[in-house]
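Removed: one protein chain of the complex. Kept in place: all other protein chains.
Presenting chain A:
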Amino acid sequence: MTRIVMLAATAAVLMIAAIFFPFLELQVGGLSRKSSVFDAITAFSASGMLPLSIAVAALIVVLPFARLVAIAYALGPMALGWHPAPQAARAFRWAEATRPWAMAEIFIVGVAVALVKITGLAKVTPGPAFWAFAALVLVTVLKDSFMCRLTVWKTLEERSRS
């Protein structure tokens, strides 16, 4: 339980770093361009596809982040041996329901594919945010594999009753 909360907290910090630091740097001849994850999100809105922009933002940033917060909120007090916070069950249920929609790890594979696509065209260097994001995915996968949802539900129920 403690381990999950720690991992969730680590992931949240990495997430913030991943969004704002430059993600990839592209160089062609003398020209260079740095993009952050934020630019990838707004890329669609520039071409008149604002709804898609919002959807991408939700899938790779907002949802994963909100899930981390919800999980930390639901499990944090229990890791310390306290009573669960009010609405902890609701927060955890929400985190479970949105799991298929948090697509950070898919985004990373997408980045890899995109890199191969443009290697012929230009030189691309991953920035600090890229590593933060990759670490984030790793931490999230670890966290999900440590977490047994049935145990969490059982503990939530027992602690809130006593």
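The rule is simple: a contact is a pair of C-beta atoms (placed from the backbone, for glycine too) under 8 Å apart; a residue touches a chain by one contact, two chains touch by 3 or more; residues count from 1.
In this section, contacts and distances are computed from a predicted model.
Leaving aside the chains on screen, match the unshown one to its UniProt name from "Paraquat-inducible protein A", "2-oxoglutarate ferredoxin oxidoreductase subunit alpha", "Cytochrome d ubiquinol oxidase subunit II" or "ABC transporter ATP-binding protein".
Looking only at the record, the undisplayed chain corresponds to "Paraquat-inducible protein A".
Using the touch definition from the top, which of A:14, A:56 or A:78 touches the missing chain?
Considering the complete complex, A:56 is the one touching the chain left out.
For the chain that's not shown, point to the residue among A:13, A:80, A:118 or A:141 touching it.
Of all options in A:13, A:80, A:118 or A:141, contact with the hidden chain holds for A:118.
Can you list, in ascending order, the chain A residues touching the missing chain?
With respect to the unshown chain, the touching residues of chain A are 24, 26, 28-29, 31, 33, 35, 39-44, 46-47, 49, 51-52, 55-56, 59-60, 89-90, 92-93, 96-97, 100-101, 103, 106-107, 109-114, 116-118, 120-122, 124, 149-150, 153, 156-157.
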